[in-house]
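The complex is shown incomplete by one protein chain, all other protein chains being positioned as in the whole.
Per-chain numbering from 1; labels A, B and C assigned in written order.
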């Protein structure tokens, strides 16, 4: 039986909480090189997250949603994709979109309030960052459906949170996926909290994975802080979506059980609604030391390698910050660009009015309000 | 184990298709009198339906959604309620709302285009007829939640179709019901079709009842053309909602499997999308002869009783039509009544304008457009 | 309207179907989807025969799920297809409101042009057909007020086909509202071949020197009727906007600057309707030409009633004639 077809309340694990290979688990199908790359990306993500939070604190960036604790689920799931596959992120998948080729400086730019930060670079198969919860789910379904109609081999991986499962768009998006049997994988980053609302308040269902029952396809729960388990489950789901066996349905819902170590966003104070003990308990499952322990145990990395990675990662993040901060405020004309393919007359008039205002008052006056 | 807690794909039946008590089923807990009443109401509903369709054909009424084939599910479920319980109908539950005290002439009036037809009579615990699919589901949840907060013993029964299960509001309404454990019963009249779209196109789930899994409460499938089975299942669900045992959840979703014999509405031509064979197959499960066979077998009704009921029912429907057709077109002022508790000035001005128009041109001219 | 090519006398709904047929034939990326659009051919028969002609992959019955329909169409459009989702009645667009306003309208802007949303959401709209509740709404302003969307309302069979073709070929999302009161009200010669009527251009339906009457959709007919009825007294110029967003203010202004008097006729509730935007713009840009208050004959600020009272709700020609006279005879 495939790893996906187990009971939806059995959680898939490959590593123990301490980072040993579980006795009942096979070794990962990843080369040492890819494993190190995965590890490096997770380290990068963690460091990026720390720097981003501090940029916000220093007033150098707007509100930012941190991801620490969730790097394993993000990176390992994105690693499971083939070149041609697409991801549909929400606002917290900085590491997943990076893995798929989106540069860190663009992510920073986005949170610095530049539209340009949400224009996925040409060679990345990444949809735009979506802010309204769950609304990207039908998009992923639609794109997957289009890929099926065009008979390509693309699979669409859609990320969303535990809170998102309560929205109508979750339901409608997954239901369409089931009906039209589209090559999509629905990846729920269940980090236990939707801002201050705990998982138990979102739904009376005992698992989120079991919600797939309503749509006639598989749901599977995985330890989302075990990157090797996430990789394996996602890979199986992607392959099934691409190339289902007789009698298999293409879509799968994956519930990756994990924890957000930090605040919901830099505007949030989690101490108001949860206690530090809980955070500490989950930190014991931290995906980064866990993978590191495994890699050290296998002799794939050692102190030197880890140090080199750390230095490298610092440099990459520092460079990205420099690049992002070097980008000028967009020209005010950008307000009017890309509203339509062709600018309607009324927008032209409004743009001209704005130019007159700027000429008359200067940008400083207009911006000081 | 309660009748509700069986596997969601086992269908509850009390009567065989021919109307015999199934060997594995207990006799109904209803007095002969109530059984006859139930039978009479179903006959009334069937006759009402025929007359309503013909009124529409004759141009004496607007579009009308017929219910024939579905009387058993409607009447028996409404019979299972206690005095204080409420129902939340969609647009096809003419028999259910009648059972709860809504007069036939009011139903006719509604389909004759009078707002007054949708003003539930004071002593009926019936919410308004709802046209947009599935949107009444959160209302039922909210009212049930309010009843729970007020610690009353009311239970809310909400009707909707198979098509409704694809809407976001179905999901959000049931999810809230699960989270807040409210005394609501969600009764899905799965009549196999949403206009021309077959049940299989609505969802890849093998039953609709299994969708309850997503909300952490029971789902049960019942033969919706077996009024005694519907009664039993609904009664059990209502009682559980009112007074759950330790460890039971209050809400239940009931999938009543049935068939719409006629058109979706008088504006619809089902021969375009389904074949007569299918209709004939389902007619073998017609709830009315089925209950009649049972009642005759038990000696509860005989030819005379049936004839008397038929005559009685004809009269009641004929009276209702006369009453409804005797109602005058509402006064044009009614357009402006009840938009707000107090009429805003702008509406007063618009009403005055309409009065001037009427004075100037006369109603006939204004209405002939 | 061309006379030397083959043509047929079609109703508006037939012209819509004809337009869909032509675009499905022209471009493999076009597909039609929605509730009851395939085998059933749509509840108004606007998609009749398309499923038979183009098959399961091009003409698709969906679950009853407006947000799912529009949301997945957005995904398809971003992927590169050109979906034409139908919403069964305008009153059932609200469940898809979030997908339309938060996504369809913004995808191009949000991604700085990397992703676009070439999609046409069709919906029958307006009152007058003795329909149940929420089957008669005219809420074009939901979308006219939304930057990034285009809004089109045809008033003739010929335009319906040509505007629909333009909408489908347009690189941006279009809400295409079909006035169902006139779905079958009259026939017009419609060329068999494909053609387009450009978006963003109003039509002058009747030339006149005294009063500019601005309208669109189902109100165009009673407006022209009323103009004819008062022709002895007042010479009315009737403009049919056709595209509500982006709006052809040029044509409106030109006419107004000629007549100095204007009347807007709309079915939607008065407060916050398109009429008020037009009036506000005219007085702002052309006050010096204005010879009388610009009046509106509009729907009331009430829910659209059930059908027993709908004829009191809808502007009809008496009401429009009164409006024309009031505007024409006003003296400062």
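By our rule, contacts are C-beta pairs under 8 Å (C-beta built on N, C-alpha and C of every residue); 3 or more make two chains touch, one makes a residue touch a chain.
The shown structure was predicted, so the numbers you read here are calculated from the model rather than taken from an experiment.
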So which shown chains sit in contact with the chain we cannot see?
-> A, B, C
Per the whole complex, from C:83, C:157 or C:269 the residue touching the absent chain is C:269
Among B:89, B:113 or B:173, which residue is in touch with the absent chain?
-> B:173
Touch criterion as defined above, residue of C:41, C:95 or C:173 at the omitted chain | C:95
Would you write out the residues of subunit A that touch the absent chain, in ascending order?
-> 62-63, 91, 110-115, 117-118, 131-134, 163-164, 166-169, 194-197, 201-203, 267-268, 272-273, 329-330, 332, 334-336, 339, 346-347, 350, 354, 357, 360-361, 365-369
Residue numbers in subunit B that touch the chain omitted from display = 115-116, 118-120, 122, 127-128, 132, 135, 137-147, 149, 156, 168-169, 172-173, 175-176, 179, 337-341, 344-347
On subunit C, residues whose C-beta touches the chain left out of the figure = 91, 94-95, 97-98, 101-102, 105-106, 109-110, 133-134, 139, 141-142, 144-145, 147-148, 245, 247, 268-269, 271-277, 279-281, 283-285, 287-288, 290, 292-296, 300-303, 332
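Going forward, only the chains that are shown with their structure count from here on.
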Of all the other chains, whose mean CA position lies farthest from subunit B?
-> A
Between subunit A and subunit C, what is the separation of their C-alpha centroids in Å?
-> 40
What is the distance, in whole Å, between the centres of subunit B and subunit C, each centre taken as the mean of its C-alpha atoms?
-> 36
Subunit A and subunit B: spacing of chain centres that average the CA atoms, whole Å | 44
Name the residues of subunit B that each touch 2 or more other chains.
-> 166-169, 201-203
Touching two or more other chains in subunit C are residues 62-63, 65, 67-68, 95
